[in-house]
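Here is the structure we will look at, set down as structure tokens.
Excluded from the complex is one protein chain; the other protein chains are retained at their positions.
Letters A, B and C mark the chains as written, and numbering starts fresh at 1 in each.
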């Protein structure tokens, strides 16, 4: 069986080391927080200026001064710290985050990521912190379905959408397989409801087994 | 009569606007603080990380965690703020200080300043924050005796000592005259115990009257 | 530093053609009352630098809707409620310079810190670095980024003292501190102005040196 979004998030969560400092991108990656085990000591960073972010508050506890990067209300945990945007991005760009988890339109075999712009001529572009996250964290995990609605693979020899970052992705967690991007190529770490051979046939990207 | 050190400091203090943010360099410039009128609202900056520095404490109040850039004990006034060295020098370099007052070995007619190194081959060089101060403040005031012990002028056509900063000095307060460095040359603003003509004869620098 | 009685007094004198840095991340930290006062004040042909390009119909969105903004420099204009910007942009009525959020913050920091330019790894190899100088340093490629300096910054903070020292509250801090350093004139709306000495000197985020006008709203 292929993985649900929650199962993909759980797969990512399992690979986050205890005590790691982690940024979860807007959208599906935020689901990862729900799958971190109690006592993991994982510290969540939100680029609008908070370390050790907690879960969504109850409706009564919503504070308009306390949001995540998706502008959703969040909470602070004991040991939190606040800082301004320049400091927050210095933290990201300086390589201090252990892991960031991003959604993507496409990832290339060389670890390029495209996740901010479809390239459609009438689209209003918006990049936010995606480019900083892509190049800043020690490990960059991507979480996406492997195939687009038209059946084409999002793991590609070379991205056709405008790039977010070059050669920066380490792992790709999808509904049907988990991949590691290595200097020697793309390694299949796990498959779900499909086989290595099926993947190898369907993707334009050379694969190898773990 | 030529001015004493305290009278020079008073002359500098008179030219500091009310409410200005000011850094007083190590040594003689620190005397300026004693001559700021009560209620001037002048805020003193010390580059080791404090705004609104107060005077030297009593012996009982000395706190080793609270010093000025000369590593002498100081106090904090109401409205003080502390910050780290990177922030403090960003403040200086970014042009946020209204005035800094520096000592000098030499100042050139073009506003160059030399105040960190005599150029002696056996001297151990030490620059501290002098170069940042020289180029950072909106107005740079120099405070020095006009003549060295050997009788040579410290206001020179071109500095012979290693430079601290280029074209950055606005005013030079000395024991016998006050000078303004302008794009059109050196203007004598005031004389003490000497005359404009005496100065014009003794200095190698072309002068003009205010 | 002047403690102003009204937001109108606080924004007095902002000139046509100014570059205005506007704080806030979405609505958190957005200086809504200052923007409303700027709308009334009438300055136009503005370049606005802000993380977003307005939400709903208030604040920055209202300023845009009035046609006062020639150009927006921001990282994330498109949002669920950015219909005002979206319409103007599609109609070619507002210019957009899109900047990755970290480069946006760092370019303003550079302006405030007297840095002439800096090499950033962010955006290298992407369309947002096209036409910019790049350089390899120590085995990594960087793109040269220039400072963004404001004529005016409009920011929201939590408390000010009468000297202009500021503290913020939670993630409403965001772009306020860096914008305060990067503008010629920094104008701040706060919830309360307290007496000088009431804020902890160790906890002040924006020292008074960066602040020109404060108004409690």
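To be clear about the criterion, a residue touches a chain if its C-beta (ideal position, glycine included) is under 8 Å from a C-beta of that chain, and two chains touch if they have at least 3 such contacts.
Predicted, not measured: the structure shown is a model, and the values here were computed from it.
Considering the intact complex, the chain excluded from display touches A, B, C. Looking at A:47, A:76, A:112 or A:175, the residue that reaches the missing chain in the full complex is A:76. For the chain left out of this panel, the touching residue among A:24, A:91, A:146 or A:163 is A:91. One of B:4, B:85, B:158 or B:208 touches the chain omitted from the figure, and that residue is B:85. Where chain A meets the missing chain, the touching residues are 19, 21, 43, 45, 51-52, 76, 78-83, 90-97, 136. Residues of chain B in touch with the missing chain: 46-50, 63-68, 71, 76, 82-86, 88-90, 92-93, 112, 117, 122-132, 135-136, 162-166. Touching the omitted chain from chain C are residues 106, 110, 113-121, 135, 137-138, 140, 142, 146, 167-170, 200, 202-203, 205.
Keep this in mind: only the chains that are shown with their structure count from here on.
Common neighbours of chain A and chain B, by the contact definition above: C.
Ranking B-C and A-C by contacting C-beta pairs places A-C first. Mean C-alpha position of chain A lies 53 Å from that of chain B. Rounded to a whole number, the gap between the C-alpha centres of chain B and chain C is 34 angstrom. Chain geometry summary: the mean Cα position of chain A and that of chain C are 28 Å apart.
Counting partners per residue, chain C has 109 as the residues that reach two or more other chains. Contacts with at least two other chains are made by no residue of chain B.
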